[in-house]
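What follows is one structure encoded as structure tokens, with my remarks underneath.
Some chains have been omitted; the remaining ones sit where they do in the full complex.
Letters are used for the chains, namely A, B, C and D, taken in the order the chains are written, and counting of residues starts over at 1 for each.
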């Protein structure tokens, strides 16, 4: 039995259908991330799970019980909002107690629960403050504390970190990860930051325009994306997409790229079946980190393609350097070790790790 | 463009800058003068008249505090000043509570929201000269609710507050609330709409009922709006004049007299300008009793906000 | 600027069962209707009595079921009734009120806008203090200012003129308009003004091109507030104008406040309703903006 | 050409029509007529007058009455009308009680427009008949006895709407009817000893009985025309009110003799009494000769028998000139009023009305009226009321 089951779920606002046939299930204790670009319906889906939006059709079950028409208070869930939604006129302690108070939990038990969570999250010194007197990170922590005191069946998070600045976001991400290890509750976590999804989730559901694109483990989603959208969405900088065609190289199926510098023929990505006759258009997807400087090639590595391209922009970030190369009309971003980075105007000589590249159908956009 | 700028000498630029720096102050000058006249001079003039020998006409010779003494020896003034506090607090709190209640009702995703809003808000647009009479008819036992109830067969029905000297002031409160609660409703409703909807969602998930959500979460978070409504209503309350005139004429007896009426009667009908001015100064003191704490509260809030960044 | 949405998009009753929803909604509509009755009855009574014949009113009182119906009261109120010395109904006074309320509203709003602009975006040392001082004008009771105004109007040769009334209402209105506009403009981001200054715009250009186009909500609030306030004021009208120069509310006082003379209640009712039309229209048409602007202008 | 601008408070209805007549007559005499009619309360008129004086342009003619004539005369701004008065022989045609008021310091500064009788008692003949009251009571004891019967018959005895001026109007009649001398010393001369005296306590005691037993509890704030209608419709038997009631009765379509009749309010001392109230116009000095001329013309027009007739037929009062013939176009009550006035002068019983601001200054009158209306609307004891009135007057002297 799974802790959350969503079956053929649909949602329309008036004539606009914002969620289409969503199927999803979370096993007990699992951490599921819901990612997708803005407006794809993540928050709507979460609100439906929470009971804050009505269901147009389909089923939502929590621990096997159909909850389509159950009020939020009776679903036994806890939720952390992007805005934190801390009650501004209550102290941190009152914020945490409010849910228990509303449910008539005895004072003594309230105190105990608050003490436990406050020590878990190390927010004891903040208990008497009002939310306005807290920093962003502290607020985030309190919002989590409020969700934790209740010991619910399901945790829902709606972009809990997106209001924090970059440094704090990274820290809190790690913290959430540790916390989930500790409490091991089923969690649905909405984010549009794919790194958060990758690092936190046991499975990721990628959504786009109300449709669930892929629902799988992070590594699978990253390495074998179901389609161009998922491939482009996951990973930063984005995967490079190149128009190519099927070809044959040394008798084996291969892909050919037409570049101003002439045609490059590369071996087929590992695991791709050569379904198509040679000469068919395909889209080749290569992630920035799957380029290697030619002279660093390690002996014995197979399935390597070689590209020579002019350098357009060099962006050193310190730990690594991103280099934008021109490949005809398209730009390719490649990741370099800072020491190896070329200069603008030079020509980069790169090996492509075709074992990790992907091929897509240009029409259906699905991976081949 | 670059060239054009370089041709200008720094000194002419400096002169222009100085002029530009003074423009706001120059433009504000007429308002400043008007306010000095209206706020400062008028108040000082009234203050002086209140300690002068004025009776029939203004007389600028100093006469000491006799008008204040006479004022506080006057039973009608004591009634009026007491009424100011009774009426003021009931009217303000009543309008606030009623307005809040209406705002919450309208906030429940009702159909035709703008129609309901207009119905509750329209009394603010109509002067009491217009509706006082009508309220008078409604509250008067021989023509209004009581008569209607009796005609309907409730022989013992009794609603005679307006002719009862102990209760008449509450009729003034009711009519005042009728006029002002829509205004409170409008402000509070807008306040409710500005409350982060996530707070309500969070509270729902926390298991609170809607009543509890309003009481504990939503209403407390729009406290600044309540304070603003409070101050505007208090200011109305203190200036109340035509409401009472149209509704009870200050009666039965003296029971619904308020200071504004007293000032008008003494200054103009009775020809006791000095005592009227003294009464006006007492109104200003009552105002100060409200405004000074409000100003302190605002200053405190600002400082606290500054402290919290 | 803090954006106040006028319709909420979140339904607290989205889930939890149909019965609960129906019960809650019914209760809400019943209460709304009861309160609507409370708010409407006074005006309805006035309306009904404006169509009754005088002897019937005198014999049966105001709260009775009408047995007669006549438009005569409206006709009289509009055209022939004698009020403060003329016998053309309340029409001429209606016109006076327009002549008084429109310019006074327009001028005080215009000055208030400029003041608010300065006090929020061109602050100088003491400007906060000045703002507080100007705002104090809101609180002065009218009775106190009558004689000083008489002195000023007399010396300016403006007694018994509509210009005099316009002057009074403008000066008194400044406090309110400045208060509202300043509190509204405070919400305009500073960056906008900084950008315009870097773009080379001066004081007036910024006002005209940037601030003014952003002002409609608060203009509507001040216009409504000022217009209804000025329209409904009677005390200045009574004291500082006379005869056919009086605004309509003062003329209404003549109708409704005569203690011992014969009172034509039906005509009064008709006149009273007619006098209420302009402020009501202003409210009906500006109501939505009134709420939006008021929260931004009054709460700060 | 003579010009004038008269400040008055007859802004609507029959009042306004009456004053319009004055304008027509003034214009017919070659004058340029302007008027400033002030809406509503006397306070508004006086506020306007004060505002004009402060502004430095006092109006040429103002409707002022009673002690206010003296007060404003005291400022030295009023115009002396002695010449016109002599030419018109006013001293011999105007009621003597009025002359004192019009000549506060020995010179004419005001002209009277009318005489109102305050101590009328209207009654509904059918109610009296039904209750077995044979004729209208003549003394307060008879009155109380009549009321007992009327109340027993299930009617309200006295129709009343309580405002300070109506409460005081009724009290005028009570005090005057119980003790004429008390009325003079307390209400005309403002003698506080008289106010504290036993006769005043008795008057309050009578009033207490009337309020508690003969009036109905719905009276506070009841509009004027409603109390009139109560009497004329037969819901109540009596109404104490001045002669302006006649206009309202006419407008309500009630007929004399059927729906109402009028008689003098009860007096315990026998004979004919009359409490007088008069409207008058005061003239302020003007620099403009046109206005000076206009004031003379206006004064003469007001004093003309033609105007006095037209004006008073509309208002329900009687001419201030004693020599006008009322046989044509006047209501029977008005005719009776003129007859009673003559008798009252003859018997020396004529007094001016305190309630209608014909005796003591406004400050004192206001204080007295406050006590009276408080008395009516509370359960204050007669002794306390008498003392309170004296105290209030002393505080305002």
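By our rule, a residue touches a chain if its C-beta (ideal position, glycine included) is under 8 Å from a C-beta of that chain, and two chains touch if they have at least 3 such contacts.
Just so it is clear, the structure is predicted and the values come from calculations on it, not from any experiment.
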| field | Counts per chain label over the entire file, given a single displayed copy of each | value | A x2, B x1, C x1, D x1
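Here is the rule we go by: only the chains that are shown with their structure count from here on.
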| Can you list every chain in contact with both subunit A and subunit B? | C
| message | As a test of understanding: of all chains, whose mean C-alpha position lies farthest from that of subunit B? | response | A
| remark: Distance between the CA centroids of subunit A and subunit C (whole Å) is 55
| task | Indicate the whole-number Å distance between the mean C-alpha point of subunit A and the mean C-alpha point of subunit D. | result | 92
| message | Please output the residue numbers of subunit D that touch at least 2 other chains, ranges allowed. | response | 41, 44, 47, 50, 54, 163, 223, 226
| remark: Touching two or more other chains in subunit C are residues 10-11, 61, 146-147, 234, 252-253, 256-257
| note | Listing every touching pair of chains gives A-B, A-C, B-C, B-D, C-D
| Which bits of subunit C are touching subunit D when the two form their complex? | 54-55, 58-59, 61, 81-85, 87, 146-147, 149-151, 153-155, 159-160, 234, 238-240, 242-243, 246, 250-264
| Interfacial residue positions of subunit B with respect to subunit A in the complex | 196, 198-199, 201-209, 212, 216-217, 220-221, 223, 308
| said: Touching residues of subunit C toward subunit A in the complex: what are they? | reply: 10-11, 14-18, 20
